[in-house]
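Removed: one protein chain of the complex. Kept in place: all other protein chains.
What follows is subunit A.
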Amino acid sequence: MSEHLIRLTAAELGARIAAGDVSSVEATRAHLDRIAAVDGAVHAFLHVEGERAIETAADLDRRRAAGEAFGPLAGVPIAIKDVLVTKGMPSTSGSRILEGWIPPYDATPVQRVRDAGLVPLGKTNMDEFAMGSSTEHSAYGPTHNPWDLERIPGGSGGGSAAAVAAFEAPIALGSDTGGSIRQPAHVTGTVGVKPTYGGVSRYGSIALASSLDQVGPVSRTVLDSALLHDIIGGYDPLDSTSIPEPWPSMAEAVRRADVSGLRIGVVKQLDSEGFQAGVRSRFHEALELLERNGAEIVEVSAPHFEYAVAAYYLIMPAEASSNLAKFDSVRFGLRVTPDGGGTVEQVMAATREAGFGPEVKRRIILGTYALSAGYYDAYYGSAQKVRTLVQRDFDAAFTTVDVLATPTAPTTAFKLGEKLDDPLAMYLNDVATIPANLAGVPGISLPVGLAPEDGLPVGIQFLAPAREDARLYNVGGALEQLLLAEWGGPLLDRAPDLSRHELFATEEGAL
C-alpha cells in the first residue's frame, strides 16, 4: 500500500485523496516511512516534520470530511527547500549561521502551499545560501543522487530534486538563481521550473541575489509542476518585484500539450563540443521527436550567452555580499563571542568567520570587491551591460521562435568531490541555465532519457519569453507524453531501488 502511494504523482495522489480512496494521513505516513527508509542514504532532508506533518494531514482530512472544498493538491505532502522560511520550522538555508533559528513567519509560497492544503514534510538540503551546483556546500553534508549515491544531486536545490527522485515526496519547492531548480532536475531525472522573474513571490525566500532569485516547483511530472506553479504563483503585495497582472493556468497549458506549428529555436552557442556526447544525443533525439510531431526546429544565435557566466559571477556575488550582511548575530542565528568578550564588530566578525562556509566567504569577498569604489564600473557596471546584451539576445531570438531549447547542463551527474576544489569548473555547470536568470525569462527542465555512456539522466531545457511560462508547460507536457509512450513508463522506474538502504535509516529519518 505505502509503496504504491509514494509512486503516485502529486496529481494522482490529490485525486485519490479528493475521491476519498486515500486519506491525507495515509499519504503523509507513506512518505514519512519512505524518508525513514532511504534518507539516511540520500540525505535530502535537513528537517523532517514527522508527527507534526501527520497532525497537519489529519486536520486536513477532518476539514475535508466537514465539507470544506480544496484544490487539486490538497492533502498531498510536499518538501520545502530550506531557503524558504517556515513559521515554527527550522530554516537554515544550508548554513551554520542560521542553525537553530525558528522563523516567526512563512514565506509567501509556503503560506500559499499551506492554504492550498498541502502537507509540509520538512525542509530539504541545499548548498549554503544556494551557492553551488552540487549540495556539497551545505553546512550539513551533501545530498546523494538517488540514481547513484556516489554522485551529486545537482544544486543548489539538490535536496528537493533528490527527495522527489527518491519518492520521499511527490513534489517540492525550490529556488533558482542561476539554475538551482533546473540543473538538479537534469541530473536526477525530474522536472523543475524557474518561473518568470516576478511570477512567484520572493517574500520569505532567504535572498541570494535579489534580482536573479526565483522560487519554483520541483516534481516528477510536468503536470505536477504546473499544479504547484498555479498555487504558488501570482501577485504578492509583499514583494515589490512581483508582477501584478493575472496569469493563465499552467495546468491547462500542460493538458493542451500541442506542439504543432510551434517554432523551437536551438541556441547554437549551447549546442557545442563542450557538452557531453550523451547529453547532446538525447537532446537532439528529443528535438527530432518534437519535429516529427509538428514542431519546427530552427537554429538561433545568442552571441552574448558566452559572457553570461562571467557577468553572473559579478552580479550574483555583489548582491549576495549585501544580502548576507544581515547575518551578524545581533538579532537572530548563531552568535560567536571571541574569548574574553569583544566589541560588537569583533562578535560580528567571529560569528561570520565561524558561521559561513568557504564558498559563501569566497562570494562575499568577490561581491564586496566588485562593488568597491573604483572597481564598480569595471565589474558590476560592465556585468549589468552584459546582462542587457543577454536580454537583447533573448528578445531577438523570440522574434523568430516561440521557445528556445538547450541541454539543461553540460554533463550528467558528476561524482561527489570531483569539482569541489575547482570552483570555476563548478560554476561552468550553470552555463546553460544562467542566461534565463539574467534575463528574467522562465525555463523548464524535464528528463529526456539516460546518457548511453553512463546511464545517468539527461534533461532538456526550454526557455520562453517573460510571462509566457505557459508555453513551457505546453511544450514540456507534449514532450513528456511522447517520451512516456516511447519508454513505456516513467524514466524514474529505471532508477535503482533504494529500499536496501533502510539499514542506514534512523528512526527520525533525517540528518
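Basically, a contact is a pair of C-beta atoms (placed from the backbone, for glycine too) under 8 Å apart; a residue touches a chain by one contact, two chains touch by 3 or more; residues count from 1.
Here, contacts and distances are computed from a predicted model.
One subunit of the complex is not drawn; among "Stage V sporulation protein AC", "Xylose isomerase", "ABC transporter ATP-binding protein" or "Aspartyl/glutamyl-tRNA(Asn/Gln) amidotransferase subunit B", its UniProt record names it "Aspartyl/glutamyl-tRNA(Asn/Gln) amidotransferase subunit B". When you scan A:Ile206, A:Leu404 or A:Ala464 for touch with the missing chain, the hit is A:Ile206.
From the set A:Thr368, A:Gln391 or A:Gln481, the residue in touch with the chain omitted from the display is A:Thr368, counting the whole complex.
Although one chain is not drawn, the whole complex shows that of A:Gly67, A:Pro104 or A:Gly340 it is A:Pro104 that touches it.
Remark: the residues of subunit A touching the chain excluded from display are 84-85, 91, 93, 98, 101, 103-105, 107, 202-207, 209-211, 237-241, 318-319, 321-322, 325-328, 330-332, 344-345, 348, 368, 371-373, 376, 380.
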